[in-house]
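Structure below; questions to follow.
One protein chain is absent from this view; the other protein chains keep their places.
On to chain A.
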Amino acid sequence: MTGLGHRLHRPGSTPVHRLPPQCKLVATAAFVLAVVCTPREAVWAFGGFALLLAAVAALARVTPGFLVRRMAVEVPFVAFAVLLPFVARGPRVEVLGLALSQSGLWSAWNILAKASLGTAASVLLAATTEPRQLLLGLERLRLPPLLVQIATFMLRYADVIVGEMRRMRLARAARGFDGRDVRAFGVLARSAGALFLRSYERGERVYLAMLSRGYDGRMPVLNEIAATRAQWAVAAVLPVAAVLVASGAWMVG
């Protein structure tokens, strides 16, 4: 069974893997912020960010191939960026015989560079942190507990619901259903409705089971482990370096 997020996670015991999840979450968010704040004209700065991430990836033993493949999720989002040089207005430059908008080119570069760096940072985070650990990290960062609970249940039940969906698909196929064109939509919609109802009923049963074991609206805190100063300091290396690069870019630019 492939669990949610298990294709993203690469088990290991490198220093990056061992850092407490809350430190990694804060470091990633701070790094992305620094990247986003950097002026787009400072091309060298983005090279610096990429080098920083490459260093983290090397330390975490995440191969470049894995990183690039997992970054494919950003493709639909940056597809828009590719259009910009053609549709944006303003002065034009000649590139390979095409007249492209100058400001459009800058915007495209801006989106592409920042999105790629952000995605790479997130993929690194996911590759070195189990999904469960990520949620613990969010809990320790004092995110609203209800949100964390919902995400935790999603993690637990995604496989169960996908399993149910697979069985329904098998049952449809076993009775000769072949959903290839628009006429199949009605059947698929009813299946989706049935799946929703089943999940809803399961939710009620789970709630009963929770009540039976003394649940009173709050999840018990089971994993309260604070990170040490040293761990925070190690995690801070990446964002601090990124902030230095970003400030450099502002001063030079």
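Here is the rule we use: a residue touches a chain if its C-beta (ideal position, glycine included) is under 8 Å from a C-beta of that chain, and two chains touch if they have at least 3 such contacts; residues count from 1.
The rule is short, and it goes like this: contacts and distances are computed from a predicted model.
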Which of "Altronate hydrolase", "Carrier domain-containing protein", "Predicted phosphoesterase" or "ABC transporter ATP-binding protein" matches, in UniProt, the chain that is not displayed: "ABC transporter ATP-binding protein"
Residue of A:V36, A:A209, A:A233 or A:V252 touching the missing chain in the full complex: A:A209
Residue of A:L135, A:A227 or A:V245 touching the missing chain in the full complex: A:L135
Options A:V160, A:A192 or A:V252, residue touching the unrepresented chain: A:V160
Residue touching the undisplayed chain, where the options are A:T38, A:S122, A:T152 or A:S191: A:T152
Absent-chain interface as seen on chain A, which is shown: 1, 3, 132, 135, 152-153, 155-157, 159-160, 202, 205-206, 208-216, 219-223
